[in-house]
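Right after this comes chain A.
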Amino acid sequence: MTALLTFQDVAKSFTLHLRGGVVLPVVGGVSLTVAPGECVVLGGPSGAGKSSLLKMAYGNYRCDAGAILVRDGQTVIDVARADPRVMLSLRARVIAYVSQFLRVIPRVSALDVVEAAGREGGLSEDEARARAKNLLARLNLPDRLWSLPPATFSGGEQQRVNIARGLIADRPLLLLDEPTASLDASNRAVVAELVHEKLAAGAGVLGIFHDSEMRDAVATRIVDVTRFAQARAA
Partner candidate 1 sequence: MSTPLLSAHGLTKAYGNRLACAGVDLDVTEGEVLAIVGESGSGKSTLLSLLAGELAPDSGSVRYRMRDGRSRDLAALGPAELRRLMRTDWGFVRQDARQGLRMAVSAGGNVGERLMGMGERHYGRIRGQALDWLGRVEIDAGRVDDPPSQFSGGMRQRLQIARNLVTGPRLVLMDEPTSGLDVSVQARLLDLIRRLSAELGLAVIIVTHDLAVARLLSHRIAVMRAGRVIETGLTDRVLDDPEHAYTQLLVSSVLAA
Partner candidate 2 sequence: MRDAPYPERPDPSPQPSPERERGPGASEAGEAGYNFAYLDEGTKRMIRRAILKAIAVPGYQVPFASREMPMPYGWGTGGVQVTAAILGRADVLKVIDQGADDTTNAVSIRRFFARTSGVATTTRTTEATIIQTRHRIPETPLREGQILVYQVPIPEPLRFLEPRETETRQLHALAEYGAMHVKLYEDISRHGHIATTYAYPVEVAGRYVMDPSPTPKFDNPKMDQSPALQLFGAGRERRIYAVPPYTSVRSLDFEDHPFRVQEFTEPCALCGASGHYLDEVVTDDSGGRMYVCSDTDICETRVAEAAR
């Protein structure tokens, strides 16, 4: 099997115990694959469960049924059933997840945040430092901000730090959840370029991009999740 990521008949719902145990179905019958060099973009209206699929692939949400297979070198791991330690190891080496929001770590400078992500992803200290500087420069984050903690940055600035963080290491599977939502056109173009570089290096991307220009710039394939949302009650 060559796919980096495979969803096999995946279903997800939320049970809200605090509201009398009401069950909110999210998706059902999800089957899709992401191959190396491929950028699969999830389409469909908001609330259709796009983000939930990414979070399940990252192990952030539980998966009620089906399998989510992630290729790890020569082996394949079912994220839906993986032990937490296996999941943590996959996140360190295989899966990158970039959301819209930077979870700010107090007192750590922007450059250190990015560099630390590189080191967690297996880069040497020098390599992580060099790549962090390169990425922040390409993403047009002004030098004077590098040594400051991102807590006080604008939304767009934080988002660029977050992208640099997510893309610095060489993880083969990228999960991108609206990483460009509050970026201007020129910075979106930089992100598109970065994504293309990752694809060219053999990575696979599963992403959500509401901006059609961005979507057209990176998508090799679009999967409409509306049908999964319809299947969810089944």
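We adopt the following convention: a contact is a pair of C-beta atoms (placed from the backbone, for glycine too) under 8 Å apart; a residue touches a chain by one contact, two chains touch by 3 or more; residues count from 1.
Selection criteria: all candidates are chains of the complex that A comes from, given by their letters.
Note that this is a predicted model, so its numbers are computed, not measured.
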| item | value |
| --- | --- |
| Touching candidate - 1 or 2 - for chain A as found in this complex | 1 |
| Chain A - residues contacting candidate 1, complex | 14-18, 55, 59-62, 83-85, 87-88, 105-108 |
